[in-house]
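Rest of the complex left out; these chains stay put.
To keep things simple, chains are lettered A and B as they appear, and every chain counts its residues starting from 1.
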Amino acid sequence: MERVAIIGAGELGGAVAHALARRDVARSITLVDDAGRIAAGKALDIAQAAPVEGFATDLAGVTDLSMAAGASIVIIADRAGRGEWQGEDALTLLKQLARTASGAIIVCAGASHRELIERGVGEMPIDRARLFGSAPEALAGGARALTALARNGSPRDVSLSVLGVPPDHTVIPWADATIGGFALTRLIDEPSRRRLAARINALWPPGPYALAAAVAMAVECIAGRSRRMMCCFVSPDRTEGAGRKARTGAMSVRLDSAGVVEVVVPSLSAAERVALDNALGL
Amino acid sequence: MERVAIIGAGELGGAVAHALARRDVARSITLVDDAGRIAAGKALDIAQAAPVEGFATDLAGVTDLSMAAGASIVIIADRAGRGEWQGEDALTLLKQLARTASGAIIVCAGASHRELIERGVGEMPIDRARLFGSAPEALAGGARALTALARNGSPRDVSLSVLGVPPDHTVIPWADATIGGFALTRLIDEPSRRRLAARINALWPPGPYALAAAVAMAVECIAGRSRRMMCCFVSPDRTEGAGRKARTGAMSVRLDSAGVVEVVVPSLSAAERVALDNALGL
């Protein structure tokens, strides 16, 4: 079983730790935050819930990033009281992780982390398969929940993906979306579908519970407990011609113990194709 | 919470009792079988698993059908050592249930129960909303599992439905099927898709674990714990012109505490439409 380190014990970091512990997907979770006793307090809080929730994962909270060494999966979240890791601080963090946890897969949990992934893969020698972001899946979850609501149905029955760069360049391949095995476009009329699209866009950025659920799904895939496809922020493949100038964006991917192992390229309508190319700067 | 009675403590009846108990979806489950101590023994066996599996449902096994009185949901399964309830015995059972459990919703669990439902609704005053069969969902589950395997993916990502009268007149609306939010027909080529269809047909009749999982899903919908759509055997609506001569077949439905509350009619390709009309005798 995996050893997971979560960098940042803010609201998101705590929610991620809880979501992972509940699923018993890791042997141990280390919550790292240099702000005093906050990481230790959250780890203890979650550990106290273990007897009721019935999980066995070990939890610890520490202040020192070097404790993340040995983790097979590192989650970048938010610092207590200081928001998601961003800018130069975040890049410096990535550099430290490249030393202390060089073999780890790095999952960026935050809605703002698209840029961090772009710079990390672009400026540092980090493989695009091993540095990606799970936030788009949280938006996809919201999209499924809203779509289900429109039909008074279950989100589990709604199948759709979210691509591009939300919120300004969100691309949803509507022609492929289904509800309970039937084309969505047959069950929801066009004006309702357009209203739905607008409301989905307004869901960005997702909140900590939704972001944490998306991280947990990614970790289950990495740990071999699920083979589901997910919407993730991934960097373009630099070895391909078009990849050289493309932006990091949300794509539908498959994850396993090696990280991103497949990017599923959709067949889009002409309009969707243009929108996606614009989103990705192609 | 619901009181559930399961008629027949054969392999299927036992699997259904276990599947329902594990989900803690009913306050009590009564397993009814006139064959000696078999129902009591299975109920005790399952109850012994409760401390490990962590459920709270009460289980009892009885020989007398009158003990099913008071159940809000009755499941018709298989008799110990004698296979699924069928023929005149099954019709007589339905008549008894109409007296002793007149307010109950009746879910037929067996793969062979299409005909029982057809006769029950056609010959007795039982509403088509309150007598239906969950076996087609087990086939749909198998179809999703095989499709996922073809892509080394997760069954949870596969969205498709199974209609008609399997195995001879199974209709799958392939154009609407998706994998992870993308049209299946774009991800699986036509020859592979045809092989898949043949292999799906060979899954009929599903085994007891798959049939029991389908029943559990139906009960969760009836109990308000899920709003998922399911593939069920439903009788045609006699009040409509075409319904008068139509057969009972698998359709995609939505269930709630009133039973079948919506039948979702798919938009099929011309070939699929003909196949479905043939299946349903239209």
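Here, contacts are C-beta pairs under 8 Å (C-beta built on N, C-alpha and C of every residue); 3 or more make two chains touch, one makes a residue touch a chain.
On a predicted model such as this, the values are computed, not experimentally measured, just so you know.
Enquirer: Because only 2 copies sit in place here, please give the count for the whole complex.
Expert: 4
In this section, only the chains that are shown with their structure count from here on.
Enquirer: Taking each chain's centre as the mean of its CA atoms, how far is subunit A from subunit B in angstrom?
Expert: Those two chain centres are 36 Å apart.
Enquirer: Quick one: in the complex, what on subunit A touches subunit B?
Expert: For this pair, the touching residues of subunit A are 54, 140, 148, 152-154, 156-157, 159-161, 173, 175-183, 186-187, 226-229, 252, 254, 264, 266-267.
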